[in-house]
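Here the complex is missing a single protein chain, while all its other protein chains stay put.
Going by the order they are written in, the chains are A, B and C; count residues from 1 in each one.
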Amino acid sequence: MSVQANDAPSASACFTVQRLVRFSDCDPAGMVFYPQYFVMLNGLVEDWFTQALGVNYAQFLGARRLGLPLARLQAEFKAPSRMGETIALQLRLARQGRRSLELDVACLGAGNDLRWQANVVIVTTSLDADASINIPQDVVEGIHRWQQSQGEP
Amino acid sequence: MSVQANDAPSASACFTVQRLVRFSDCDPAGMVFYPQYFVMLNGLVEDWFTQALGVNYAQFLGARRLGLPLARLQAEFKAPSRMGETIALQLRLARQGRRSLELDVACLGAGNDLRWQANVVIVTTSLDADASINIPQDVVEGIHRWQQSQGEP
Amino acid sequence: MSVQANDAPSASACFTVQRLVRFSDCDPAGMVFYPQYFVMLNGLVEDWFTQALGVNYAQFLGARRLGLPLARLQAEFKAPSRMGETIALQLRLARQGRRSLELDVACLGAGNDLRWQANVVIVTTSLDADASINIPQDVVEGIHRWQQSQGEP
Partner (left out) sequence: MSVQANDAPSASACFTVQRLVRFSDCDPAGMVFYPQYFVMLNGLVEDWFTQALGVNYAQFLGARRLGLPLARLQAEFKAPSRMGETIALQLRLARQGRRSLELDVACLGAGNDLRWQANVVIVTTSLDADASINIPQDVVEGIHRWQQSQGEP
């Protein structure tokens, strides 16, 4: 399972966001309600596009009428996160296809302990054609620049 | 991958809920925002416990201080669902462990077309001990009764 | 404050929906997180349009490119609602303007005790013109039919 891919290529470019676990993220058990983790994961991709790749996510999905739906999701939950904690979300590009991106995501607690990890495949689509499209050129170039800035060959 | 298990054992007990896709479920592309599918999946398990197994879910997580966290999640998204559609969520028990339940979930459109399918492992825990526990007896019995009422051997 | 209007015109048409308080509605205190009440309120208006007025809400906001944004909201919260309860949401039309609808909404527990009440003004808009429009004719007629079927003069 490609989730394990997280372990191996430690040299690969990594995009990290810190995030406070808020009251509104938590369920009656006082822990993050797991669908909320995927809202965070969506925000992580959003920030990766805008901040790391230099591709404005809001324009991508708005004015440009492109989409980034999920095709596949695998996740393993190791330990709960609780209100008031600061967690880190880390994104690595596992595979760049012609019309899809496979991402490895890890969520860590303050002590670098693993809370959950996921492997997701997102597809680039045209909202108007309602079909997949090749990854747009500015995204391809943004990924290339980001990997180089992170010391990837 | 056990997601395919959905296809084979057509005789297995199945719990189904119909659900209107609401405005609040949808993203700027007019489609269900996928974390919302997992909110629905949680509601499906909630209804399965209370309605099919005869185990009050709210008491299970409230007064009884038990938990049902996810250990693992695998999902494949095949086609989007849009505001105003009625979708069906189907739950089958793929495997009953000592301290966990593995569920196969399928989401279908009105024409019985597959929208997404998932395989999830949920663990029975004690909130106070913060540790897994054996599946409580009333849940074991509820599953047995439910399977028999559905014609499973 | 027009919220009190709920008390007086007991003869007025009332649209009611019953709703289970789910795990996903609740906060770490085990009570409904109040923004979730407004998700329910949005669903109430959705059901009122489609079921009571005969105006398909999803088409209204989708294909017809019309909107129903809130202009004003007043709410009073009297008592919490907890996971597992069934609550009732009641909608009454307080005032029908030319380009807006003022609604009185009450949320009751199983014993008919008031949990919260709200008075909201929603405006009919054109998404493309990004401006308010007269209430569409099918909505006006739907309201008229609904009020008559409920015994209003």
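Heads up, the rule we're going with is that a residue touches a chain if its C-beta (ideal position, glycine included) is under 8 Å from a C-beta of that chain, and two chains touch if they have at least 3 such contacts.
Computed from a predicted model, the values in this text were never measured in an experiment.
Asker: Can you list, in ascending order, the chain C residues touching the missing chain?
Answerer: 28-29, 31, 33-36, 38-39, 42, 61-62, 67, 69-77, 80, 127
Asker: Of the residues in chain A, which ones touch the absent chain?
Answerer: Interface with the chain not displayed, on the chain A side: 21-24, 30, 39, 42-43, 46, 56-59, 61-62, 82-85.
Asker: Write the list of chain B residues that the hidden chain touches.
Answerer: 23-24, 26-30, 33, 35, 83
Quick note on the criterion: only the chains that are shown with their structure count from here on.
Asker: Please decide if copies chain B and chain C contact each other with the same set of residue positions, more than half shared, or with different positions, and reply same or different.
Answerer: Result for this pair: same.
Asker: With centres defined as the mean C-alpha position, give me the chain A-chain C separation in Å.
Answerer: 36
Asker: Would you mind pulling out the distance in Å between where the CA atoms of chain A average out and where those of chain B do?
Answerer: 25
Asker: Express in whole angstrom the distance between the two chain centres, defined as the mean CA positions of chain B and chain C.
Answerer: Between these chains, centre-to-centre, one finds 30 Å.
Asker: Which parts of chain A, given as residue numbers and ranges, touch two or more other chains?
Answerer: In chain A, the residues touching two or more other chains are 28-29, 33, 35.
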